[in-house]
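Down below is the structure, laid out as structure tokens.
And then chain A:
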Amino acid sequence: MRKLLSVGVAAMLVAPLACAREAGGDPQRPLRVQVSGEPEETKVYRTMVAAFEKDNQDIDIDLIEVPEKDEHLAKLTTAFAGEDPPEVFLVNFREYAQFVVRGAIEPYEGFLEANEVDLANYFPQPLEAFTFDGRLQCMPQNISSLVVYFNEKLFRQAGIPRPRAGWTWDQFADVARALTKGDVDGLGIEPSIIRLAPFIWSNGGDIVDDLEAPTRFTFDDPAAREAIEFIVSLVRDEGVVPTEEEVAAQDLETRFVTGKLGMFLSSRRDTPVLREVLGLEWDVAPLPVAEEPAGLLHSDAYCLSAGGDPDRLDAAARFIAFATGQQGQTITALGGRTVPSLKSVARSGAFLDPTQPPAHPEVFLQGIPFIRRTPVISTWPEIEDVAEEILTRAFYEDDYSVDRAIEELEAATTPLFEEAAGR
Partner candidate 1 sequence: MTVRLSGISKTFTGHHGPNLVLDDVTLEVPEGSMTVVVGPSGSGKTTLLRCVAGLEHPDHGAIEVGGRDVTALPPGERDVAMVFQDYALYPHLSVRDNIAFGLKARKVARDEVDLQVRRAADTVGLEPHLDRLPDRLSGGERQRVALARALVRRPVAFLLDEPLSNLDAELRARTRIEIRSLQRALETTTLYVTHDQVEALTMGDQIALLRDGRLEQVGDAMEVYERPTNAFVARFLGTPPMNLIPSRLLGSGNGTLIGVRPERMQLVEPVDGRVSGEVVAVEPVGADVIVHVRLEAETVLVRADTRDAPRLAETVGVAFADGDVHRFSEDGSRLA
Partner candidate 2 sequence: MNRTGFLAWPFLAGVAALVAVPALAAATLAFTEFSGVQPPRFTGLDNFSRLVADNALWRSFGNTVIYIAIAVPLRLAAAVGAALLLNRHRAASTAARPLVYLPTVVPDVAYALLWLWLLNPLYGPLAAAFGFSGTLTDPWGARVSLAVMGAFQIGEAFIVALAVRRSIPRHVYEAAAVDGAGPWFTLSRLTLPLMAPVLALLALRDVILSLQVNFVPALLLTDGGPRYATTYVPLYVYRTAFRYFRLGYASTIALTMFVITALVVYVQYRLAKRWRLAA
């Protein structure tokens, strides 16, 4: 007993977690690049890594593929806490906040010159989003806005023309109503901040009081409230959106694929799946507009882990330059899942492939000038989770009013905003 106790006490004294960082260890070790996604998705990264290794015989890359976002984050957290993170990790813009705020990221800005990266070739919106403390932190590989995927066949049958840029909310609602019949629903939309935000912005409202230093949600603002009420009424009063049970039975994507959904809102990520469905006629259209067009940034970027060995950092930066450069982005764009952040690739056949749906891929590009983003604060993922639960109730529970949702959202998230501001 006593022996065991003394071992434990010794361990506490050594407190291995707090001790000084050791430099990266064996320089010959392969660089580790951690990405997440389903097998089909990570296959694209594998191809890209292979291409990089072929061009750079001196650099060996271990691609770490993690199936789900939760496990991706768990693995990253453990690795950071254990002070042995992968040199490069791919992270979604909205998840990236917790890393950058806590200083986990080595700003990529310092490596631009050495790798001859000219930022002018990239769309500015994702660059701005991944800029923190005045420095570019991570290198975005893609930029997608929220678009309306629609089933052309169902549109034809209902005699509805394809939506044009600048269509109004009323037209949007009309189309949704017209499409809804039998087991077909007009519109698919999830109860989440990232789906509602473009509508709030489009209506002249905002989601937080200060994008750089937010202290609260501003959903009680009339413009924001009106936008939320508009969507909620489509779900609850109009019944043009699948019920909660229906969505659980079959997610929006599958409902769309099986012809049970006329339209649904999503980023570019659904494109590869839809392409594989034989006989499905579909295309994309821009979001409807109330006062001004607005979109929400969907972007993933390659980040360098802070504190690594300088030589390895250089090699890792080289990989990032390749992955986000012409060749790398072409490979990922061919995968179909990304809208390239590099303008030249976005305008190339790799992205605008006329042989594959959607027939109007330029819709993704046309939305880019109006893209806005969510705040970069450490507690953002948790805020989104909390909001999703409350919005789910507002969407699907009859006795749960929008007012109540807004009130509870504020109560539940304000401490999280405060916590983030305290850092």
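The rule is short, and it goes like this: a residue touches a chain if its C-beta (ideal position, glycine included) is under 8 Å from a C-beta of that chain, and two chains touch if they have at least 3 such contacts; residues count from 1.
Selection criteria: all candidates are chains of the complex that A comes from, given by their letters.
Quick caveat, the model's predicted, so the values are computed rather than measured.
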item: Candidate number, among 1 or 2, whose chain touches chain A in this complex; value: 2
item: In the complex with candidate 2, residue positions of chain A that touch it; value: 4, 7-9, 11-12, 15-18, 70, 73-74, 77-78, 80-81, 98-99, 102-104, 244-245, 247-250, 378-379, 381-382, 389, 392-393
